[in-house]
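Omission of a single protein chain aside, the complex is shown with its protein chains in their original locations.
Per-chain numbering from 1; labels A, B and C assigned in written order.
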Amino acid sequence: MSEEAQGTEVVAKAVAAERLTFFADAVIAIAITLLALELPVPVGATNRELLHSVGEHRHEYLAFLISFLVIGAHWTGHHRVFRWVESLGGRLGLLSLGWLFLLVITPYATRVLNGDGAFEARFVFYAAVQAATGGVFALMVHQIRKHRLYREGTPETMFAHARAATLSLSAGFLVSIPVAFVTHWSYVCWMAVPWLGNFTSRLMNRRRLRAAAVSP
Amino acid sequence: MSEEAQGTEVVAKAVAAERLTFFADAVIAIAITLLALELPVPVGATNRELLHSVGEHRHEYLAFLISFLVIGAHWTGHHRVFRWVESLGGRLGLLSLGWLFLLVITPYATRVLNGDGAFEARFVFYAAVQAATGGVFALMVHQIRKHRLYREGTPETMFAHARAATLSLSAGFLVSIPVAFVTHWSYVCWMAVPWLGNFTSRLMNRRRLRAAAVSP
Amino acid sequence: MSEEAQGTEVVAKAVAAERLTFFADAVIAIAITLLALELPVPVGATNRELLHSVGEHRHEYLAFLISFLVIGAHWTGHHRVFRWVESLGGRLGLLSLGWLFLLVITPYATRVLNGDGAFEARFVFYAAVQAATGGVFALMVHQIRKHRLYREGTPETMFAHARAATLSLSAGFLVSIPVAFVTHWSYVCWMAVPWLGNFTSRLMNRRRLRAAAVSP
Partner (left out) sequence: MSEEAQGTEVVAKAVAAERLTFFADAVIAIAITLLALELPVPVGATNRELLHSVGEHRHEYLAFLISFLVIGAHWTGHHRVFRWVESLGGRLGLLSLGWLFLLVITPYATRVLNGDGAFEARFVFYAAVQAATGGVFALMVHQIRKHRLYREGTPETMFAHARAATLSLSAGFLVSIPVAFVTHWSYVCWMAVPWLGNFTSRLMNRRRLRAAAVSP
């Protein structure tokens, strides 16, 4: 390949990486906005009746809030990693489409979660979609590292942090699945997700400092 | 950190800031377009009947118009500030997601406002969402200034104007809340919002000129 | 203002112009896609019944097609002009929001057009929205020219062509309004829109050639 063709290929790959990020943003923006389309409008002729109606729909409001936070967390993870990505390669494109597929069905999974009865089946479906989203993202991060798709000068710690955040998220949702067969409080596992991520990050920082103290 | 790694970090942060803006645009574009999805289609076999049907839906049309203007105002404020932003840091990312959350529920708040009965509760909910949106945006502007996330050469006055515009918007909606318990004309407070912003801007310009005249 | 601050302002305005274009694209993309959400699914147990059902919905399919073409024409006009725009100023931002407002209600106007009875009122509403969209765009082009928001080296003819295309579009829709009170074939005026634009463009080219032949 001539030098010019090589330069063109670098540009084309950078354009392709940017466009993939852009496409992901558009899909996630729509998924996160569509969530609110399903919110039940409370009814009531008086303020008291209206508040009562709000109380009756509290599970739907909670599910909306959870899904907003979950999609927001997936987007934040993507946003933290992809600012360092400058090329496309390996299976990153294919995995990204799979990742978007899982995000596209999250508003649907929220509707399933909101249905009456069959708590376990609904809960497991929702948690499995979220755990899978985290898992696919971990594979994406792996591809970025393996095929060196990141900018020169990207800090090594970025990958470790991304892995920790993603795996905590997946772990929180995975653990909640068996818990759901025992108690409806399995939701609490989901709330542990941000705390888990934070804890893992701190643990990693401590280890790194120790390693740095040992190595000359 | 090596010089190269520092350069890469500047680029990565610029990319991240740009992408956050882009994501906000996509979310707002969808929220503003979804508003129209709820507009009632008038019925009527004759032109006269159709116009009568339009008249009966006038509150829904008015609520749509208000929400379009309100979301348009939030977007314009964001657009005026973020053209100067070139990096990400502090809590700007997190606050931006909170700000988008409030914009995402604005079409829903419009549907709530359109419901029958319980005027005060519906009105307060809508006004509170808008006042909160303004409040969160003020915090975002504060973070941009505190962590110096703006381009070198950004005019000082930009921040003062952004603060004034945002606080006027929030004030207009906050004041309307107690008024709603007295009269349904509390909507008029909302119409004062653009006038308030304009007035505050002029006041600020006058003060600055005076200060400039006093200081040597 | 220092030289550095001036440079920063040029960059900020370019970013703002780009973002306005981007926002317009996102809004139009959603409006054009939402059109299809309303398309009636034909029913029928046999192929013959299904085709019959398609025939019964032919007006809705035609209205969808017209609206897709109309929004496509508005987007194409915007796309042809804004590739030359590199700054923001005057009332371009405000007019752009007004223009987007009209595009956002076009899917709604399509639903109104599809209703039964009261042909004149429905037709006039749709045609008025489209004529107004063209009119607001003509004002936008005027602002771009007046405040010199275009790149240096932009061909003079661009503005003349944009004006001609926009005014032909508006004229086609405006003329159809009185015709609607006489015959339901007023739709035909809309089909003349592309032909009108083409004809005006040719006329303009001929005049320019003559003027060039006369001037030394």
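As a convention for this text, a residue touches a chain if its C-beta (ideal position, glycine included) is under 8 Å from a C-beta of that chain, and two chains touch if they have at least 3 such contacts.
Please read these numbers as outputs of a predicted model, since none were measured by experiment.
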item: Residue of A:43, A:69, A:104 or A:160 touching the missing chain in the full complex; value: A:104
item: Sole contact to the chain not displayed, among A:19, A:148 or A:202; value: A:19
item: Residues from chain A at the interface with the omitted partner, ascending; value: 2, 4-9, 11-13, 15-16, 19-20, 22-23, 26-27, 29-31, 34, 93, 97, 100-101, 104-105, 107-108, 111-112, 115-118, 120-122
item: Chain C residues that touch the omitted chain in the full complex; value: 21-22, 25-26, 28-30, 32-37, 39, 41-47, 49-51, 68, 72, 75-76, 79-80, 82-84, 151-155
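Definition applied: only the chains that are shown with their structure count from here on.
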item: Self-contact between copies chain A and chain B, residue sets same or different by half; value: different
item: C-alpha-based rotation, chain B on chain C, 0 to 180 degrees, nearest 5; value: 90
item: Between chain C and chain A, distance of the C-alpha-averaged centres to the nearest whole Å; value: 38
item: Chain centre separation (chain A, chain B; CA means) in Å; value: 27
item: Residues of chain B whose C-beta touches two or more other chains; value: 22, 26, 29-30, 34
